[in-house]
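The structure's right below; bear with me while I get my questions together.
Only a portion of the chains appears, each positioned as in the full assembly.
A and B label the chains in the order they appear, each numbered from 1.
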Amino acid sequence: MDVFDVLHLDELSHGLANLSMFPYFDMAHYIVSVMALREQPGALQVSRVSPLACWFSSMLFCFGGAVLSAIMLAEPVVAPLSNSTSVLLASIIWYLVFYCPMDLVYCTAALLPLRLVLSGMKEVTRTWKVLGGVTQAHGKYKDSLLVMIAIGWAKGAGGGLISNFEQLVRGVWKPETNELLKMSYPTKITLIGAVLFALQQTDYLPLQKHHLMLLYTVFTVVNKSRMMLTGSSTSPFAAIESAVYKTLFTGHSPYAALTGEEEKPCIDNRTAKTAASTADKNKESTENGGVRKRSPASPVSGQSESLNAKDESGNEETKSCKKTE
Amino acid sequence: MDVFDVLHLDELSHGLANLSMFPYFDMAHYIVSVMALREQPGALQVSRVSPLACWFSSMLFCFGGAVLSAIMLAEPVVAPLSNSTSVLLASIIWYLVFYCPMDLVYCTAALLPLRLVLSGMKEVTRTWKVLGGVTQAHGKYKDSLLVMIAIGWAKGAGGGLISNFEQLVRGVWKPETNELLKMSYPTKITLIGAVLFALQQTDYLPLQKHHLMLLYTVFTVVNKSRMMLTGSSTSPFAAIESAVYKTLFTGHSPYAALTGEEEKPCIDNRTAKTAASTADKNKESTENGGVRKRSPASPVSGQSESLNAKDESGNEETKSCKKTE
């Protein structure tokens, strides 16, 4: 008799596992995704210049995970388009968010309480997507933990992982940054989820599937709500990440000096200078929008900036909406 | 007894539907495609520096539709290469257009009457390609109108849709523009064709296939010839597009002011300024070649410029050829 029985959570987790994502949770996912697109710099302009590019971008935000995992598994990338109901629903939401008279839909959905609920519901769909990806990969590649993690991650965080190419649709190209170089919070939490579900699927994790679903869902929803309410952007894994990073990836290597250790660098100055000046050039040449400043320090410290920046832009938009009302 | 019988067009349309594209129409398509590549800025230089990159680029111009639809349907992208006869034909044409002694082939084909005939024949192949794509998608995804449109469009206008990546082969990268952001005339007419054939295939359009083929082919050929002869670049759909755009996509939204309406914007000035300065930067940083000036006005007005630019460059080339003769 385990802790789930004691806390009478078994029924709850069964109920959650049988929850249907369609239509309410899917709708919340589409609304939050399209709003995230709208808040990208330049997206509103694109929506005026080319509604088609804007629609295509929105679909990549909504179905990016399905598209990416289809590419990885050599399945038709048009398959998500063949689900007419979902595409229709997402398209209606796209239209309302971008072109609704008086901007009513966006301004309403951007109100904090409603946005909180929608974001929470979107987090719930993440569990289903990650699990779907892991299960699909398990069916094709029985023993490969790595493939399961990759597909689960792709399905859950596809929109972020293909963001470089989604931006290209809108005429934006920021090669100096991507989700692998600097992971955002949603990408990170999805990766962790993919690892957990893959371990569960291969029986390395002694938990039942519906229990893990409950735990993971509660964690993501609570954490997302906390971050939205407090405006805090400290990742709950910052401490662990920092420890792992310091243990595994600093070594006694040429660049150790740059990460705050005392060893002498074993590369000569010429190389170091070249590297530094290259980095400077990169900074200078890429000042359009929210460009990542690549610093050779721990990946954790830098993240807070970008999250703050995101929050600010969100607040700005919300403010502008309130003005009109 | 319908209008086709009255006008004795039934036999004509049957004859057209049974027309074989190979080899004459395919050849015309390859010639016009390779000439279009040759007229891209920088393409001649590439043909001297790296014949292989030039050949690969030409193949993407000739078989871009097949490649793109293969990617979308998860079929091998090398499949077009396996049709040795077509590839050989296209390669010979590529060689003659780029490297023929005295530049005879290009200069001859660039003469207006011949070019007119070749362009007309190329337009005919479009009908076959769009129809092929729609039929192929119909076989795989019975009820999905959207997939049929997507595959038909990809097959007919593939070269344009993947132009960003085709340019990359030649060392050119213009992320600020693509066919979704600013559709060219061929892409637009192909999209319309894909919609019509998809509607016909699903019996929403009360027309027989060979009748629609005749109508669509005649329309594209006549329209292309008109545009080439008059040098006019006004799209025949400009009025409809403008009306649809104004009805659906202007709304009462933050950016309405920029599209010429009187409502007050509901975003504060800071955001607007940032957006504007970003746009300026984009303009400044991308002045190599025919770069699109992104204006938040109707997508129709801006198009004429780029078409004019294209015509000019075409005329220039023709002039240079005449000089030599």
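Here, contacts are C-beta pairs under 8 Å (C-beta built on N, C-alpha and C of every residue); 3 or more make two chains touch, one makes a residue touch a chain.
Keep in mind the model is a prediction, meaning the values are calculated, not measured.
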item	value
Total identical subunits in the assembly as filed, 2 in place	3
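Just so it is clear, only the chains that are shown with their structure count from here on.
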item	value
Rounded Å distance, subunit A centre to subunit B centre (Cα mean)	35
Subunit B residues within the subunit A interface of the complex	71-74, 137, 140-141, 143-147, 150-151, 164, 173, 175-178, 180-183, 245, 248-255, 258-259, 266-268, 270-271, 274-275, 278-279, 281-282, 285, 294-296, 299
Footprint of subunit B on subunit A - complex, ascending	41-42, 44-53, 56, 70, 74-78, 81-82, 84, 87, 95, 98-103, 107, 168-173, 287-289, 316-317, 319-321, 323-324
